[in-house]
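A single protein chain has been removed from this complex, and every other one stays in its place.
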Amino acid sequence: MRHAMPVGLIGPREATPEQLQAARNLGYALAGTGMTILCGGKGGVMEAAAFGAKRAGGIVIGLLPEDDANEANPFLTVALPTGLGITRNALIARASLCLIAIGGGLGTLSEMALGLQWNKPVFTLLGAPLVRGAEVFDDVDTLVASVANWLVTARQTQTAKE
Amino acid sequence: MRHAMPVGLIGPREATPEQLQAARNLGYALAGTGMTILCGGKGGVMEAAAFGAKRAGGIVIGLLPEDDANEANPFLTVALPTGLGITRNALIARASLCLIAIGGGLGTLSEMALGLQWNKPVFTLLGAPLVRGAEVFDDVDTLVASVANWLVTARQTQTAKE
Amino acid sequence: MRHAMPVGLIGPREATPEQLQAARNLGYALAGTGMTILCGGKGGVMEAAAFGAKRAGGIVIGLLPEDDANEANPFLTVALPTGLGITRNALIARASLCLIAIGGGLGTLSEMALGLQWNKPVFTLLGAPLVRGAEVFDDVDTLVASVANWLVTARQTQTAKE
Partner (left out) sequence: MRHAMPVGLIGPREATPEQLQAARNLGYALAGTGMTILCGGKGGVMEAAAFGAKRAGGIVIGLLPEDDANEANPFLTVALPTGLGITRNALIARASLCLIAIGGGLGTLSEMALGLQWNKPVFTLLGAPLVRGAEVFDDVDTLVASVANWLVTARQTQTAKE
C-alpha cells in the first residue's frame, strides 16, 4: 500500500450528461486528495474523469485496448496501448486498489466481477450494474469520502503489519 | 466457422450434485455431436464436463490460471497453463464460439459479460448469473439442441458469405 | 507431466521449402509419438507442421493473434483466437512443455527467450535464432529422438516425486 497503486475508474463511452458531470467531479476530487487514477483511456466517463483530474493537477493513466494511442482521450497523463482489446479490462481491475464505476454496461460489469473476485472494493454511482458485493452511492461527495476512508484504513492495516 | 473453434464451458469449482450431473451430461452430449470444448481446466463443473466429454471420445482443452498443469483436472485432452491467473477468463470468452454456463459466481459472471460484449451467444443452466442477453435453459437436452441449432445456422451464414 | 501439456512448435510464416518439409516431417513424427502440438495457428512452418500432424492423426492447437479464426491455417484440430496480437507468443511459450523452433525471426526469437526464461527446453532446426541455452539440431529425426528422450526423463522424474 506504500507504493502508488491507482484507483480504478470505470464506466461507458456513451454516458448521460449527469454521468459525465459526476465523472468530472469525481476525477477532480480523487486527484485533489492525491490519488492516481487508472482507466480505460477512451471517451465518455473515462474522458470526463481524466479532464477533471487534469484540472486538479492529478495523474491519470489509460490502459487502451488498441495497439497505439491514436484514439486515446486527450486528457491522459500517460497512455498505455495494450493491444489486448477488451481483455485489458482484466488488467484495469487487477492493477487498481479499488474500483469506482459510474454507469456502465457489459464492459463495466466484467470489470466489477473481476475486481470483486480479486477482493477489491467496488464503489458504484448513477446506474452502474448491480452486483452483490459492490457498494452503491447516490452522490460523488459521499463516494469520495468513502473511498478515502477505505484507503486510510487499508494503509493503517498495512502499516500495522510491517 | 470452418475452423474448429471450441464451445466454451464455464462454471464454478464448488458445484451442487445437480450441477455436476448436468455438466457430465452436457460434456457427453457436446462431444457426441463433435464439438470441441474449452474450459478453465479446474475442478467442479469444469472437471465434470471434461469427464463427460472424455467418455464420448471428445476433445476438451483447459486454459489454466497457473504456470503449470499440476492442478489441472485429470480429464483434459490438452492442458494449457497460461500463468495469467483469473485474467485467463477473458481468453476463454474470446476463443469460444459461444459460452455455456452451469451455475457460477463472479468468475462465471465476468466470462458471461465479456462473451456478450464480443457478441457471443451465452446459454445458461441451473443458477448461472442472470445477465441481459444470456439465454436461460431448464435442462441439458434443450440447451444442447439450441446450441447445435445455433451452430448450424452460424455455419450456413458463414458458408453463404464465402 | 501426467496431464497433456503440448509441445510448442514455433517458426515463421515465410519459410523456405526445406523448412516447410522439415515442419511437415516434424509434425508427423511428433503426432506419431502421441504428442499434442501447440503453435501460432498461422501459415508457413505452423501450417506445415499442422498438416503433418493431421496426417498422423494428431492434435494441433493454434493460439491465433486475431479475434476470430478466419485466418487460421486449415489443418488445426482446435483454433483458439486470443485477440492478443503478438502478445500471444508469450502464451505459446508459457503453455508448452518444451519449444521446437524451425527457422524464424523476431517472433520466434521472442518465444525462445521467454521459453528459456521459464526453464523450458528449446530445440532448434534450420536457421532458428541462436540463443544461449537452446539446442541446435541438424535433422528432424535426431531432434524428435531428443525431444522424446527429454519427455520420458521428465515424466520419470515427475513420477518419482509423486
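Chains here go by letter, A, B and C, matching the order in which they are written, and residues are numbered from 1 within each.
By definition in this document, a residue touches a chain if its C-beta (ideal position, glycine included) is under 8 Å from a C-beta of that chain, and two chains touch if they have at least 3 such contacts.
Please read all numbers here as calculations on a predicted model, not as lab measurements.
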Among shown chains, those touching the left-out chain: A, B, C
Option touching the unshown chain, where C:T16, C:T87 or C:S146 are the choices: C:T87
Contact partner of the left-out chain, one of A:G11, A:G40, A:P81 or A:P129: A:P81
Residue numbers in chain B that touch the chain omitted from display: 67, 83-87
Hidden partner interface residues of chain C, rising order: 85-87, 89-91, 94, 106-107, 109-110, 113-114, 116-118, 131, 133
Interface with the unshown chain - residue positions in chain A: 1-6, 36, 38, 59, 61, 67-70, 72, 74, 76-84, 91, 94-95, 118
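Basically, only the chains that are shown with their structure count from here on.
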Copies chain C and chain B - interface residue numbers shared by over half, same or different: same
Superposing rotation of chain A relative to chain B, computed on C-alpha atoms, to nearest 5°: 180
Computed distance of Cα centres, chain C from chain A, in Å: 40
Where chain A and chain B are represented by their mean Cα positions, the distance between them in whole Å: 31
Gap in Å, rounded to a whole number, between the CA centres of chain C and chain B: 26
Where chain B touches two or more other chains at once, by residue number: 91, 94, 118
